[in-house]
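Right, one structure below, let's go through it.
A single protein chain has been omitted; all remaining protein chains appear in their positions.
Here the chain labels run A and B in written order, and each chain numbers its own residues starting at 1.
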């Protein structure tokens, strides 16, 4: 879509180190631009491999007006298609999850196989060419069990960088051998970028997240040393250094990688110590599932956090994984989908208990929802003007905003405005700011 | 209203034999155009004579932002007015149905007679001219008991063609001597054209309508012979031929008339045999009301189907009539109003039972609603592109779309864009495709 002069001007004048101007959070024009430029042209994390454990299992994901069908075929390959019949456009599968042999349209029974080929269409006559009416494919990548899709014709090539960096961190946790123990959707009445900004700092944690801060040190999430926290951060940094050494000796990569701002497919990771029992993000910081993941033999492996641009974050622990995917619904409404995964072999009520497993993040999500909603209400006020980020605690928020504005800027400056993200391999995006 | 260049281009490039482009189903601009060009300038079927059986009876019909008051005066004449007071614009009657002597505005008691003349307005002084403040009239035609209105200043003159063709078919069923035994409104979350397209083919019937296909042969609804159905259609055609001969011998016109595509006030009709007991569209194909209509003496008269452009269809049987009127509510929402009529003399619980009378179409409407909604979800996907209609089973869908596009095209090409449909008598509209 076209970028209007007003939006171009707002992109140009964005004040570094400050929140965005109000229309970025509230205008339907910019929401449409976000859906087109960000959510239709980047790698979007939408599912986990255990969502479709068996051959023939499918799930549907709604992304803007698009419905995507993710299906595991008989060769156990996971594929993605547009969930749209090629006859009269009817939605093919309307459940969130299910299993099927072929994909049969409910309207006139046009039938596709799990590779998307049209196998059967009655009454169409001899002129009709079935080969020209296959389901439309969607790009899909499976990163150690995390499923990303991209709706662009040519997706950003730097997913390869993400894969090369992250597989060594993620694979030891064996996500592919997990099961989804719980999945909860909440809708936040706020723009998706407020949800992401809230995720990218822990400045708000102490005042708002009593359950989360049982196990989580706020310092690991983008804090810089300052007069306000000199001593506590020195102690924390020492702990991080010691534990990192231990974990890496166990072949568990743990050091920070921060590519949030310099890649199209931006990300950040670090394995961080947990407080108290140090085992898991639970109400007592102990494991929630006694069946450890991936053949681990000890529980105090801290939390491996993994953040992606534009829409996800994940915490991998010794006993369970929590995975968050953010999907904009409108300028002022955002879906936050949280999944808790435990070992496939863990037995509910014996090895783990869903209430205990989900307690911390159910509470935390609800607190964050309220904060995002307070922000949305405020930024649409006529009195709102961009405010300053803390240079010591909100650096990652700034990186998110800078990445976002950079992506819009690149799009707006592409001659025909039908930009294809073009960073290949290690090549770094040239951000103009 | 003005037709934008984008919409003109879409009208121009419409691909014959294919579904329409997505904006025709989803854009609010085209919805506004549909309301203006189609629903405010054509004859719209909105009621049946038994809705207002007695002198003083009224009903209100909502069509876009307009509320229309349909009232039967003391001379038993049925008239239509805009339901808007000429003082401060208040809505006059807010119930769906009722009865009245004069029309009194609830706000300041301005009082109109049933001819729409302002009779009384307090405090307006001597300068005030009551004659200039009559209710605004709306054109109304009563076709054998089916009520059509037209909001245009000069309505399409070819209603005369419709009347001349259809009265001989419809009058024998005596709709004016029926009563409304049941009326059910459903709202489909889909564009009104998807509702109409769904109505214009039975390709979807076998897979979706187990109740309807007890009595209904799919072949009668726009099927052409093809390799897929050669034998069954030959048998069906033979039955049609035999029954048509019998019915016409009884002075019941039965042969197909198809003017869907060549008239402004397009329509189609045919009396078709029913399956099994062959009497009525019920769960056992037997009459639902034992008091036959219009002095009929035998029950197996099949079903006389009558379809109109742009918004209605009706099935007239020996014992009851089912009448469907479609009203767009927004680009993505459509009201389907279904009325079941039986003889005025039929006694509920004795001669007929409402549950039995309505069973088939309650189920069928609900199934069609789901199909329309699947279609709406699909066509708004970015992956949707117009798909091919079956040349053997979806010919009437194509006729509906061609008529619709032709009407928009005529409007867009009228010099001052304030087009008045102009086909008189038998003169045929020149469609440009």
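As a working rule, contacts are C-beta pairs under 8 Å (C-beta built on N, C-alpha and C of every residue); 3 or more make two chains touch, one makes a residue touch a chain.
This is a predicted model, so every value here is computed, not measured.
**Student:** Given that one chain is not shown, which residue among B:26, B:84 or B:264 touches it?
**Tutor:** B:84
**Student:** I'm checking contacts with the chain that's been left out. Which of A:19, A:67 or A:364 qualifies?
**Tutor:** Residue touching the chain left out of view: A:19.
**Student:** Which listed residue, B:4, B:67 or B:382, touches the chain dropped from view?
**Tutor:** From the options B:4, B:67 or B:382, the contact with the absent chain belongs to B:67.
**Student:** Extract the touching residues of subunit A with respect to the undisplayed chain.
**Tutor:** 19, 197, 203-204, 207-208, 226-229, 370-371, 374-375, 377-384, 387-393
**Student:** Under the stated touch rule, tell me which residues of subunit B contact the chain that is not displayed.
**Tutor:** Against the left-out chain, subunit B lists 40, 64-67, 82-91, 94, 106-109, 122-126, 128, 133, 136, 151.
Here, only the chains that are shown with their structure count from here on.
**Student:** Indicate the whole-number Å distance between the mean C-alpha point of subunit A and the mean C-alpha point of subunit B.
**Tutor:** 49
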